[in-house]
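Just one protein chain is left out here, and the rest sit where they should.
Coming up: subunit A.
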Amino acid sequence: MSTVTSSTRTGAPRARLTLRQKRRLSLAVQYALFVAAVVAVALVADWQTLRQNFARTEIAAEMFPEVLTVALKNTVIYTLSGFTGGLVLGVLLALMRLSSVPPYRWLAMAYIEVFRGLPALLIFLFVGVGVPLAFPGSTIPGGTVGQVALALTLVAAAYMAETVRAGIQAVPKGQTEAARSLGMSSTWALISIVIPQAFRIIVPPLTNELVLLFKDSSLVLFLGVQLGDRELTKFGRDLASTKANITPILIAGLCYLAITIPLSYLARRLEARNAKATA
């Protein structure tokens, strides 16, 4: 009896895989590949050498607390000063870009094109080396902080100007019309009605800009800075050279991520909240 049943089964055309079975098979293959890759890396890598070069705990321990109290602190100071300067100059450029006076528009457009088109490193070199050469005897006020703030401001302003302009233009025209209908001057309408709404729109992209600036502050590496002015990258690299070991770079990298990952997360959250608010 049973043999009959089994023979009819095998004799029947084989049922093709159902959709669910296909999906399971595909997932199983992908997981298998992933596990194989992890196992291969684990077997091939020379863990001893890697640990020696990248994760020497005694070197890492030596970096504290200066990596936080000096390096990270300076990175934050440079970034925030550049961000603040960039925002002020960026708003100014955005308003010039939207001005009804053509020369203002041309000037703002030229600035934005030039500074978005140049590598940030060139601007750092220009500020650090070019300015003292071009204007002998003059110094940029604020020492290293002043130099870095200026360089980052110049870089950030070009990007932020476009962000701010897009934000201002994203505020519905009816808002200005309502304000003007109430007798407000165009300046008041801009300041009290349009710009506050524009900023709400551009907070997520500005947060992303802050993340970029945070990383760009590492270009201080190419300026001669004193010990107390070193930020994360310079600090990590100097120590990496003296110790002939990569561990300090790894620690510096972790410090960057400790700031940039939460910031990026925040930017995404704000973006999602804005999307919901406008829906």
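A few remarks follow.
Here is the rule we go by: a contact is a pair of C-beta atoms (placed from the backbone, for glycine too) under 8 Å apart; a residue touches a chain by one contact, two chains touch by 3 or more; residues count from 1.
We take it that contacts and distances are computed from a predicted model.
UniProt lists the omitted chain of the complex under the protein name "ABC-type polar-amino-acid transporter" (options: "ABC-type polar-amino-acid transporter", "Cytochrome bd-I ubiquinol oxidase subunit 1 apoprotein", "Phosphate transport system permease protein" or "tRNA 2-thiouridine synthesizing protein E").
Of the listed positions A:Q175, A:N208, A:T260 or A:N274, the one in contact with the omitted chain in the full complex is A:Q175. Listed residues A:T69, A:T139, A:S185 or A:S241: the one in touch with the omitted chain is A:S185. Which of A:V148, A:I193 or A:A267 touches the hidden chain is settled by the complete complex: it is A:I193. What subunit A contributes to its contact with the hidden chain is residues 172, 174-175, 177-185, 188, 192-193, 196-197, 200, 277.
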